[in-house]
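Mind looking over this structure? Questions follow.
For this view, one protein chain was removed and the others were kept in their places.
Per-chain numbering from 1; labels A, B and C assigned in written order.
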Amino acid sequence: MTKRIAVLTSGGDAPGMNSAIRAITLSALRSGFQCFGFFHGYNGLINQEYTELSAVSVTDITQLGGTILKSARCPAMLEPAGVLQAANALRKLHIDVLIVIGGDGSFRGMQALAAHWQGQLIGIPGTIDNDLSGCDNTIGFSTAINTATSAIDKIRDTANAFERVFITEVMGRHNGHIAYHVGIATGAEAIISFENCTAENTSQVLAHLKNAIEQQHQHGSFLIILAENLWPGGAQALKTELNSNADINCALCVLGHIQRGGAPSVEDRMLATELGIAAVEVVNGSIKANTEVATPVMVGKIHGAIVITEVEKVLNMDKPVSQEWVQRYQHYLAEQ
Amino acid sequence: MTKRIAVLTSGGDAPGMNSAIRAITLSALRSGFQCFGFFHGYNGLINQEYTELSAVSVTDITQLGGTILKSARCPAMLEPAGVLQAANALRKLHIDVLIVIGGDGSFRGMQALAAHWQGQLIGIPGTIDNDLSGCDNTIGFSTAINTATSAIDKIRDTANAFERVFITEVMGRHNGHIAYHVGIATGAEAIISFENCTAENTSQVLAHLKNAIEQQHQHGSFLIILAENLWPGGAQALKTELNSNADINCALCVLGHIQRGGAPSVEDRMLATELGIAAVEVVNGSIKANTEVATPVMVGKIHGAIVITEVEKVLNMDKPVSQEWVQRYQHYLAEQ
Amino acid sequence: MTKRIAVLTSGGDAPGMNSAIRAITLSALRSGFQCFGFFHGYNGLINQEYTELSAVSVTDITQLGGTILKSARCPAMLEPAGVLQAANALRKLHIDVLIVIGGDGSFRGMQALAAHWQGQLIGIPGTIDNDLSGCDNTIGFSTAINTATSAIDKIRDTANAFERVFITEVMGRHNGHIAYHVGIATGAEAIISFENCTAENTSQVLAHLKNAIEQQHQHGSFLIILAENLWPGGAQALKTELNSNADINCALCVLGHIQRGGAPSVEDRMLATELGIAAVEVVNGSIKANTEVATPVMVGKIHGAIVITEVEKVLNMDKPVSQEWVQRYQHYLAEQ
Partner (left out) sequence: MTKRIAVLTSGGDAPGMNSAIRAITLSALRSGFQCFGFFHGYNGLINQEYTELSAVSVTDITQLGGTILKSARCPAMLEPAGVLQAANALRKLHIDVLIVIGGDGSFRGMQALAAHWQGQLIGIPGTIDNDLSGCDNTIGFSTAINTATSAIDKIRDTANAFERVFITEVMGRHNGHIAYHVGIATGAEAIISFENCTAENTSQVLAHLKNAIEQQHQHGSFLIILAENLWPGGAQALKTELNSNADINCALCVLGHIQRGGAPSVEDRMLATELGIAAVEVVNGSIKANTEVATPVMVGKIHGAIVITEVEKVLNMDKPVSQEWVQRYQHYLAEQ
């Protein structure tokens, strides 16, 4: 039986979302399904702003950053009325399956919808922050860390020329996946992230940083990678405190939204393509979860295999940064 | 007890080799070991051309393509006399451990050495071709596929402007890891690789290609990714045959050595860093193989975990391209 | 009076063509003109395949390689019948001005049209080869040399790792603008181009190359930049001759069409924007040629100023590579 599959991208956009849209569309068409795209995340669902997706509409999008379906936050989905409107729209348009590409907020939207709509709900993890369990990597993470690393390689050039201390703030919302990957990849001299720095130990971190800089700085530059949303008062405050407490003069760079854009890396294009195909295979039954799972589900990739996880579980589990890396840099900050 | 660890890079250079050298050096020093680097692969070992590696010598190399230790093929290692010279050099310099970063040819050199030298021999998989078992990815593979993909994104621009058929030859020696990754990542219309094309079925491949181009080409460009060392007469021959047999006029691009160079991707820097650390941890005993393994061994990463494999096994096992991908493109070539 | 302006892109596509289309469209609309785009170069003119261009149709195209209007060679324009069809189409569609972005072949098409159509014909130099007089640089040249240089920087990595001789063939049709720029920018050890190598002196060039390689190669890699369409038998023949005549083993890389694609450099975006604006200013009379010029004309930029030149003159004048650069490398090839 032919089915009507709809897809939307929601929350912070992430490079690779277009590859997922393309894979869903092509796989759906090959399975004999119809495929639709809602614009602007859940807003387009509520407003019935959508388009039918064909092979032509997804030609030459896999290499593009952003999302052809646009994305948005949707406060209406936090209200019962909005959720009902969304459910009604799905019924009215005879949608059988809704695939949502996004992060935890977008997945909560799926949970809300599940109470009012009987169709199939499938999530695909798409966020540069990599802060979702049920998968090794989220779509967009690889591109974000490569973009940040290229930017910091440039900062290293000028830091070396001046033998200077630099604080570079990277994204990651409330975890250190980006900070640790970027820190290791750039050979940063220090990483300050949620995993090794809390509100309680900032003065200790400052003291260790001072020691590290004094000992290592003689032979060149010193790069500090700082996770966003962490330091009290922000990156600028850390710079000021290093200056006033330790007489260390830093330059500051907040990488910001450049980490969200750009052509996706091969890793993100592949992951998005595989997860898009997997989502359609869940629909046509060619792949199944190992155990019984309750809708909505998320498809992810863990250790090379496609894994289907209840969204409930995804939202309740943490995916911490490798303790080994944390220990290594903790040690570093603490003693060297 | 302090040990003397030596490292060399051998065979085709691969982006990320410098990250591995850096990680080995810093880990060795932290373990209280001395660390040496031989230049020009096994040639530097035979000629005792080497340097002691310090923290300063590996500063700011993680972001560099190529290898600071230089690389080379070493025909002398295929002769008993050369192997004996190499073994004698290791003895004379009181080396306890030799770490070799390279591909299958380099690993055969380790096997040859093992018969004449009692020290510890550890391999790290470094080749852009990803043609080594015992690991999911080799160092350099990620950068190579990202470089090739960026180049083909550019070719797509001009192919679209002219609505033209392009053959792009990618590296990979004798397997299709690069071809399939790059083909999927760029949304190529066809992939021709060892896995779906043999000397016996070239005329069938040509016929299918003709059909596919005729059916799809109306709405834009058509990209064919061709694995190197595959088509009889080379990429130019394929171009000529498509022209003479099917009246299809293609442009041709052989990506070549640009796939070997450039700043390593984050994925390659991380993998190389982890494997470099792991190699030293094998030396200091903090990680061990699950079962008894005979020297020489290789450290690799499989499904997120460090795995120690006998080099003998690495060389005797195949690591095929995902059959799922092959089927998908085979099907495509065959019927669409 | 409102005018109807049409634009087409013709011949080899060049990065920046989209910036020119955008600038023409926005300037035309601001001047109160209507703006149309023909697809596929002169073919779209002959077939009346076109679209009206609005501010929305040129949004977010300035950063894209290729051309949204597609390009093509058009053999029909070499025949009187084709030219007549094109002229009739312009009359039928009441076009007042035709702007052609392309190279010398495209400009010859304008000359042919001028004999059969009384409208205004304005050319904009768009070709990566920079082989048009009447301008310092053509649109696309800056991006092409930057792309080639980045690629050769990668080749330098692997050439250094192996201390190897590389021949890299670059585009340029029949002149050395790309070869000399890329050669100087990459610090190439030798440049072989039309300006310093002819059919008569190849054996001399080979001999000098042999000397240069022998003297310089000891301390690293040796890069030879070779202009396309130059060496008898092609780049492969040069490689073979260096091997057989001088026992020098080279690797070979033909950069090919990657030089045509990719996001345009700032320099190309700026130049294309300025020339697109200038073309419309020629139409609305706000800029004029210093002296009387016969239609068709080309707008170019020379020494920072917009210059209007008869297409006839453009096609009859040479724009040679800087003799200073040629001398420097000639000297180099000859004596060092």
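As a working rule, a residue touches a chain if its C-beta (ideal position, glycine included) is under 8 Å from a C-beta of that chain, and two chains touch if they have at least 3 such contacts.
Owing to the predicted nature of the structure, the values given are computational and were not obtained by experimental measurement.
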| item | value |
| --- | --- |
| Contact list for the unshown chain, restricted to visible chains | A, C |
| Residue, one of A:L252, A:A289, A:I302 or A:L315, that touches the chain absent here | A:L252 |
| Interface with the undisplayed chain - residues on chain A | 9, 13, 15, 40, 64-67, 70-72, 147, 151, 153-163, 166, 251-258, 260-262 |
| Chain C residues touching the omitted chain (full complex) | 22, 56, 59-60, 62-63, 136, 142, 145-146, 149-150, 153, 156, 160, 181-182, 184-187, 219-220, 263, 265-267, 269-270, 273, 303-304 |
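Just so it is clear, only the chains that are shown with their structure count from here on.
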| item | value |
| --- | --- |
| Chain contact topology (line, ring, star, complete or other) | line |
| Most heavily contacting chain pair (counted by C-beta pairs in contact) | B-C |
| Chain A-chain B separation of Cα centroids, rounded to whole Å | 29 |
| Centre-of-Cα separation between chain C and chain B, whole angstrom | 36 |
| Computed distance of Cα centres, chain C from chain A, in Å | 41 |
